[in-house]
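Structure in structure tokens, see below.
Shown here: the complex without one of its protein chains, the others still in place.
The block that comes next holds chain A.
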Amino acid sequence: MITAILFVLMVVGGTALLSWPLGRYMKWAMDPAAPSAGLAGNKTRAFQLVAGPLARQEQNWKSYVFAMLMFNIVMFTVIYLIQTFQGALPFNPDGMGTVSPDLMFNTAASFTTNTNLQHYSGESTYSYFTQLGGIMWLQFVSAATGIAALTALARGLAGRGLGNFFVDLQRASFLVLLPVALVYATALVLGGLPMTFEGSAIATTLEGVQQTIARGPVAAFVTIKQLGTNGGGFFGPNSTHPLENPTFWTNVIQMTALIIIPMACVWMFARIVGRIKHGFVIFAVMLAFVLIKVSGSVAFETAPTQAFTDLAITQDVGNLEGKELRFGANGGPLWAVLTTATSNGSVGSMHDSLNPMTGLMPMVGMWLNESFGGVGVGMINMFLYIVVAVFVAGMMIGRTPEYLGWRIEAKEVKLSLFALLAHGAMILVGTAIFAATPWGADTLNNIGPHGFSEILYEFTSSAANNGSGFEGLGDNTVPWNIATGLVMLFARFIPIILPLAIVGSLAAKRRASESSGTLSVEGGVFATMLAVTVIVVGALTFFPAATLGPIAEHFMFMN
């Protein structure tokens, strides 16, 4: 028990501390006080020179969104084409061939949207060129898109212009993601991850059998997978694979990489809007949700798996099914919570094998999708809840609700609720369709509530742009590829476009000054209000679905 607590404190607490200086740095990098001065200024000018007039003008919310969408459409097209022609492209030592069009669509959507849902096994489907030139490149720029969008949102709330998407994108890529990735990748190579362009190794096992061991530029790939809340592994089994995550320490490093940028995004946001104390409130609410989920999952995972129920054996070391024992007993549930809290989706144990209620925790994380959330977009999701919380709390103190001096009126409420509604609708409607039809029912590995959880998890993971799988689901089928592909695309862009539209609507208003009579978004009272809003508006919607999945399974088998 003590070790579990210390372990969580080390990973979560340690990363929280590290996120503070990183947030400060990100504010400097993304929103410099003097944009044209110094080295960064020169670099921006050089970039603008190369990129042309598109990167020079100040954009309003519509042109910012337009630029972002155009860029993403190009990314989507490029990755689709790379997959199509990977057989003819270089860096293909293992001779990977053609992939089905629906899988290519799904994969393109998955990586463009920073989801990294994988309906394939990387090492046996894609060439090194596809993995590095296509997928890894997208892992950088899709994460950078999120950071850029958050920066624009924060600038708008600070009462300034939104900036320029392309400038923000290059800042996020070159000044934030690349340097941080370099640090992490070095640590991981030292920790024992392979980094090579040679093909698979052929080894003779002790039994005298020839074994092909897939390898490649793993360290670079894994770093951005974790940092950019991408989650798509180099190998199919992701970070449970011994070459993707060999030791206890690489595991710890990878877990900190999962949450550090989403955490730092909160500080960056708070610094740009100029309200550090407000940042503490948001950070505290997010952290509280993470800790509750971690405690829940670690606690539920202390029970042995249901297979032991009828056996005459005492098993008191917890559920070891699907775990990598080299990481220790608590590595699995902690990773499961962190990876779903941040819309990352890499896995450190098999989520399908978690005890039912433990399996609920990652789902809760993705339903909320803002307890740190994806890079940039997690904070943007929280902004949606803040708008709703401010609206109700503002009325309770007897004023027209205001957030940072901006009046929250019908239009802002409408856009926020629509974005929140869309998230729920994609999960519930998708699950309903697949649960009731052979599209879903025929692809299941399990029957009863557990099978239901698999479908629910898959849609949840897509809608949260998470990408982790409950597995046990035969998801490389045409309906699954197309449905989840669409969900990923909508789930990505609706919660970016609508908040920017809110900022556009606010910009047209007269900003009110704040006083002791206006709603404070800086204290414990507002933190409570925000947490309650998240639970009641966000989580409770999924209560019926949860009841039929993990909760039913828990009461059926675990008692």
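One rule holds in what follows: a residue touches a chain if its C-beta (ideal position, glycine included) is under 8 Å from a C-beta of that chain, and two chains touch if they have at least 3 such contacts; residues count from 1.
The rule we apply is simple: contacts and distances are computed from a predicted model.
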{"item": "UniProt protein name of the chain not shown, from \"NADH-quinone oxidoreductase subunit M\", \"Sarcosine oxidase subunit beta\", \"Potassium-transporting ATPase ATP-binding subunit\" or \"1,2-phenylacetyl-CoA epoxidase subunit A\"", "value": "\"Potassium-transporting ATPase ATP-binding subunit\""}
{"item": "Selected from A:Y80, A:F280 or A:F418 as touching the chain missing from the view", "value": "A:F418"}
{"item": "Candidates A:L138, A:I386 or A:L428 - the one touching the absent chain", "value": "A:L428"}
{"item": "Of A:L103, A:I261 or A:V537, the one touching the omitted chain in the full complex", "value": "A:V537"}
{"item": "Residues belonging to chain A that touch the chain removed from view", "value": "388, 391-401, 405, 408-410, 412-414, 417-418, 420-421, 424-425, 428-429, 431-433, 435-436, 441, 448-449, 451-452, 455, 510-513, 515-520, 523, 525-526, 528-529, 532, 536-537, 540-545, 547-548, 551-552, 554-556, 559"}
